[in-house]
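Note that this complex is displayed minus one protein chain, with the remaining chains in position.
Right, subunit A next:
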Amino acid sequence: MQRRGFLRCGAYCGLIGVAGSLVAAEGWQNPPRLQRPDPASDEGGLWAFLDREEARLKRSRFLLRDGPLNHYVSGVACRLAGDHCPDTRVYLVRSPFFNASMAPNGMMQVWTGLLLRMANEAQLAAVLGHELGHYLARHGVEQLRDAKARSAFGQFLGMAFGAAGVGAAGSLAQLALLGGSFAYSREHEREADRIGQELMLAAGYPPLEASTVWGQLFAELKAEEDWAGDAGTRSILFASHPDPEERSLAMAQNAATMGGSNADTGSEALAQQLRGHRREWLEDELRRRKSGETIALLQRLLAQSDNGELRFFLAETYRLRAAAGDSERALAAYGEAEARAGFPPELYRSRAMLQRQAGDEKAARESFQRYLSLRPDGDDVEMIRGYLREGS
């Protein structure tokens, strides 16, 4: 049903988009399909370059090749893009950071760290709509010309393809960041936000969810700053994007004038698609060691759906953070995870390590044994048996 909905939408959402844009978005009107630029022009050169990069991206080992998930996210993008759907391609990239990007040739990237953070389909639509906003308003091309005018073309490419703010990601530059760090001006970002909300409304999503996305992100960064004193200063998004709190407020104000607030957010539709991937993405998230952000994220996800898997990851975050009182917090959270469905057997291994460190040898042995009984073929059983010998 849903799929058919997307197809129908592909046929006429663009029209609704145009109708919608006539009444709002400060003069924004959905343009006709963008044509491939003359190869001899500056824009044509940029496209040729991007096409080559896209060919590389298609071969990337970091691309998620899961058919149903790709189909689903592309479907949401198409529902928003309307007539522009045939000109856009969505690629899902395995990277634990919050990021999505769209290059002027229609290549869109969505990172798994972003998907993990979406509470519902409408939030995903908000991000995709924002990126489509950059594309439809041709911000990338404007940016290119502006850079040329300022004799800053090298800098432009450096920003577009260099590691702008992604020390953490190192040489991601050529691949996943491509298009992502086009350093759009704040005006461009605001315009893309507005267009994104218009596209959401036209596609039947509540525009207020766009505000929630940034509110959530702000809460995570605030939690990180409170904990580590090092907020998102190095986050990919904040090199160029306006302050997320300011942005969230602006979008909430905008949504209040737009209507569409009763539309379905599609939280079950998204949850269904992400279910099979979440564990791997949460493992990637833990390796970032940004426990402030991770705890805020997990608490938000738990408020939406309380289950053993999320409680387990919350416990893991405390155990790995290993600050004062974290062992106790982790042990409590492992207990809560165990009382719910969905936790992995590794819970017993993690809990055993903490129980042993706390001096509770009897409980530790029981937990290690439990893990062995649940993962008899695990690749660490010899090590676990070694722990049991040590403790005897």
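Going forward, contacts are C-beta pairs under 8 Å (C-beta built on N, C-alpha and C of every residue); 3 or more make two chains touch, one makes a residue touch a chain; residues count from 1.
Here is the rule we go by: contacts and distances are computed from a predicted model.
Chemist: There's a gap in the complex where one chain should be. From "Lipoprotein", "Multicomponent Na+:H+ antiporter subunit D", "Ubiquinone/menaquinone biosynthesis C-methyltransferase UbiE" or "Membrane protein YdbS with pleckstrin-like domain", what does UniProt name that chain?
Modeler: Result for the unshown chain: "Lipoprotein".
Chemist: Decide which residue listed in A:L69, A:A228 or A:A332 touches the omitted chain of the complex.
Modeler: Going through A:L69, A:A228 or A:A332 one by one, A:A228 is the residue touching the chain not shown.
Chemist: Taking the entire complex into account, which one of A:L302, A:L320 or A:A363 touches the absent chain?
Modeler: Touching the chain that is not displayed is residue A:L320.
Chemist: Could you list which residues of subunit A touch the chain missing from the display?
Modeler: Given the touch definition above, subunit A has residues 60-62, 94-95, 167-172, 175-176, 228-230, 234, 284, 287, 289-291, 320-322, 349, 353, 356-357, 379-380, 382-383, 386-387 touching the missing chain.
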